[in-house]
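Here the complex is missing a single protein chain, while all its other protein chains stay put.
Entry: chain A
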C-alpha cells in the first residue's frame, strides 16, 4: 500500500534532537455551512540529519512508530526558505553595525560643524582669556598669543569682563550666586528688625529722602531702606 504523503511548513526546530514540528493545512468541506474551511494539523516528524530549518516547506511520509508521537519522517525539502531566514539572521547584525557606524560618524560630523559655526562655548572663551592674562602677568607672551589679542578683547567685551582678577571666572559663571542671595536675605531681616525697633529713625531717614512715611507700605519701606544702607554703607 502506498505510504501517506503530506506537504507542510516547519514551525519548530532545534528543540528536540532529530525531530521537527510540521504544520499541514488543508481545505475541508463543511456541509453545515456549505463552505470549504481551512483546517490545520501539526505533526511531530523525524528529521535524521537535522537539516530542516524553521520556515522550510517539506514533504513528509508515514513510517513505523518512531516514538510515542512520531509517525512521520521527512522525505523531501520542497523549498529551503528557512535556510534563507537563517542567512538573513546572520547577515543582519553585520549590516546594522556598518550602517550605525556610518550614521554615528555623520552625526558627530554635524555636531562638530555646529560647534564651529556657533563659535566657542563660554567656558572655552574664559579659558583662553585666563591663559592670556596669566601669560601677560608673568611676561611670557608668545607670538601666537599676541596674534590672539584682538580676538580675546572681543570675547572680553562679549562676556562683560573689564579686568582679570583671581575671582573673575567665579563671578561670570555665577558660582557666588548663592552666597549673594544669602547675604541679601540677611540684610532684609536686619532692616525689618530696624523698622520694628526704631520707628523714629526710619521716619527720619524716609523724610530725608523726601518721602511721606505714612503713605508707604511696609515692603516698600524695606526696599527703600535696603537700598539706602547698601549705598551709604552705614551700619545697622
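Here is the rule we go by: a residue touches a chain if its C-beta (ideal position, glycine included) is under 8 Å from a C-beta of that chain, and two chains touch if they have at least 3 such contacts; residues count from 1.
We take it that contacts and distances are computed from a predicted model.
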UniProt name of the unshown chain, from "WD40 repeat-like protein", "S15/NS1 RNA-binding domain-containing protein", "Autophagy protein 5" or "Large ribosomal subunit protein bL27m"? "S15/NS1 RNA-binding domain-containing protein"
Which of these touches the unseen chain: A:24, A:63 or A:195? A:63
Hidden partner chain, residues of chain A it touches: 46, 48, 55, 61, 63-64, 66, 73, 75, 81, 84-85, 88-89, 91-93, 95-96, 99-100, 103-104, 107, 111, 114
